[in-house]
Structures are given as C-alpha cells and as structure tokens.
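Dropping the structure in here first, questions after.
With one protein chain held back, the other chains of the complex are shown just where they sit.
Up next is chain A:
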Amino acid sequence: MIDTQTITDHERWAGIYKLLDRTSLIHPEFEPQEEIKEFIKSCKILVIGAGGLGCEILKNLALSGFCDIHVIDMDTIDVSNLNRQFLFRRADVGKPKAVTAAEFINKRVQGVTVTPHYCKIQDKDEDFYQEFALVICGLDSIEARRWINATLVGFKGQARVILPGITSCYECSMDMLSKPTGFPLCTIANTPRLPEHCIEWASVLEWPNKHGERKMDTDDPKDIQWLYETALARAKQYNIQGVTYSLTQGVVKNIIPAIAATNAIIAASCCNEALKIATTCAKNLDNYMMYSGNDSVYTYTFQHQRKEDCPVCSNSVSKLEFGGDKTLEDFMDYLKEKPDIQLKRPSFAIGGKPLYMQAPKQLEEAMRPNLAKPLKDLFSNGDEVTITDSTLPFSMQIQVTFL
C-alpha cells in the first residue's frame, strides 16, 4: 500500500487546478492566484439538508476541494431513503442523517471535515448562519426554503444563484410554484369520485372523529394501515376503484417521487456554481436553471427578475383588490389558493388589533364570528392588513382596496 502522506494537492486536484492555473479568453476577468486554492480549503460552507440533494452536495463539495463543510438536518434515516441517499446503508436506518452523512464523507475523502448539526434550521440563530461564506440549500420543503431565504445570505438549491439584493430571491418566485394539490372539503365529504378523495376523507374527517386529540403519525405503518382500510371501505361504499396502500401513503405524506439521477443533476449544477463563485474561474449562473427529463433532455437557463413588491427583498407593501362585501372567510380562502402567497392557517390583524387568530383555542373561538362578516365591516378601504401564518417566516402586509 502507498503511504497516504504522499498525496499532493497538485496531483489530486489536477482537473480543478487546470481551471485555476490557466487563464480564460471567454472569461478574461479571471486571474489565476494561489490564494484561490487556499480559499477553497479554508472557507466555511454550509449545506442545508442531508437528504437526496444533501448527500450529493456533500460529496460534490468534498471532491471540489472544500475542507470545512457543515451540514444541518433534523431528520433520521428511513428505509425509503436508501434508493438515492447513497451515504446511508440499511444498518443506518433510524440514525440522524446529518451525523451519518458527515461520518461517511470524513472517512471517504481524506482531509475533509464535515461538521454535523442534528437540529432544525430554525434552532440556529443569525450569528450561526453569518459565519459561512456560502450556503447551499438542498431542501424539498417550501416552508423551509422560505424560512432560509428570509433569514440569511447565500444561494440555494434547484440550480439557482441568489445574491441578496442583486438577483431575485426565493420569495420573488413563489408564483412559479404549482398550486398545492388540495381537494375541496365538500367533494371529500359529499361527492367523492377519486380514490384520493376517499383517502383525504379518512385522514381529514374520519381520523379526528375516531382518534380525538391523538395526532396522526404518517411514519407509523399502523396509522397508514388504518387510513388505508378506512379509505378502502369508503371507496367500496361509493364504488370507487384504486385505493391502495401505496396511494394512501403517497397522498397523506404528499410524497414526491425521487431518484438518484435527478438529485445528482440538480446538486451538481449547484456545486458547479458554488465552485465558480468561490474561485471566479468562470462566470456564475445568472440566475436560474431548470431541468426537465421526461421527453429527451431539456435545460432552460434564464434570468429570473426580482419582484418589485417582494415581501422579503423589497420594502414595499403588496397591494390587492378584493370585494368589500365578501367575508373574511372568503378572503382567507382566496389567499390560501393564491399561488404566490400559499398560506395554510393564516391569522389576520389590522393596526396591531387581531381580526382572527388561529390559536390559542379560546381566542380562535372568540374571534370566529368575524369570519362570517364582510370585510368592509372589519376595516376600511385601503387599510393594511397584517397576515401571519406558520408557513411564513415573516409577517406579510397587504393593502386591500375594495372592489
């Protein structure tokens, strides 16, 4: 065996050092400097999420020569992760993702230190995030992405470069997300047609009926089995076909199909940009790349524009027109469905005075009558309404003009 001491940066990183030692005529601004190599080794970089994208990102950064990498993730390993989260083995099921991933990379790639943080992103304060030169975000939850965007500087997943104050931010592009798939309550309750309607009935209406205060644990096979059987019975009653265990799980956990190949593409794009930004060896992506592989391979690179009234990266107030005769409940339903806002359980206030609060329970009950009142009885035309929601990392101000 060869003594591992003989590994030299020059030989090991030959591919990357060609980029760093040689000038470019298509990017003449770049000046090769030894300091750049030192910077890659010493700069602190944070990876958010140690899931499908996170595993790929950690590997890519380690093999790009970054030596001081941190990773933050609150999750533990599930058996369904193994088809793509390649730093985990069957024996690791149940262990924290951040810790297991860090151990694997530290063992595999000599000279790299990955520091795990097994906690929620919200558990860390602003000072923690400010320590890092770069942040790469490999999250699949819209809520978490929103939170990170409102909290820190950096750039993030989905092959997108966000330079605060320069490019558009995550919140600017909320309207590009597809509408969350939800089914109207009256369909679920009265006129089910699809197997999904029966599953929603079991989880939304029948679960609280039968289990009272106990919350559903979608990771517990027993709970899924109960939902499956309950949905199946309802489907039989209505002559609806297609309720399966797998579909039940898919609907209640809102499962997005995922494979290693797609994660690899997105993660590699992000890390390619990270290396370009850290070294300036080539121009960075400005600022958005989409990838589609259903029919052939298609990538689309474009400059996403900032939103003038973005609640995060601009200081202006959003404006909205809405019927003054419509009720607060109508208004709430409208905001829940609006793709660029995406609220789950919004609370409303006007000039610091609450109009409707989702919690605590007593307050909710006391203010519930307001939901049935027309907006014009609750505030005046042109007033600014403050909206808070558990999905929002900030409070949103909307100026409402009555139609």
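The rule we apply is simple: contacts are C-beta pairs under 8 Å (C-beta built on N, C-alpha and C of every residue); 3 or more make two chains touch, one makes a residue touch a chain; residues count from 1.
The rule is short, and it goes like this: contacts and distances are computed from a predicted model.
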Given that one chain of this complex has been left out, which of "NEDD8-activating enzyme E1 regulatory subunit", "Enhancer of polycomb-like protein", "serine C-palmitoyltransferase" or "Methyltransferase domain-containing protein" is its protein name according to UniProt?
"NEDD8-activating enzyme E1 regulatory subunit"
Have a look at A:Lys18, A:Lys120, A:Lys319 or A:Lys376 and name the one touching the chain we're not showing.
A:Lys18
Of A:Cys43, A:Leu63, A:Ala133 or A:Met216, the one touching the omitted chain in the full complex:
A:Leu63
Thinking of the whole complex, not just what is shown, which of A:Met74, A:Ala260 or A:Leu320 touches the missing chain?
A:Ala260
Please output the residues of chain A touching the missing chain, sorted low to high.
1-2, 4, 7-8, 11-19, 22-27, 56, 59-60, 63-65, 79-80, 82-84, 86, 89-90, 108-110, 159, 191-194, 221, 238-240, 245-246, 249-250, 255-269, 271-273, 275-276, 282-283, 285, 289, 293-299, 301
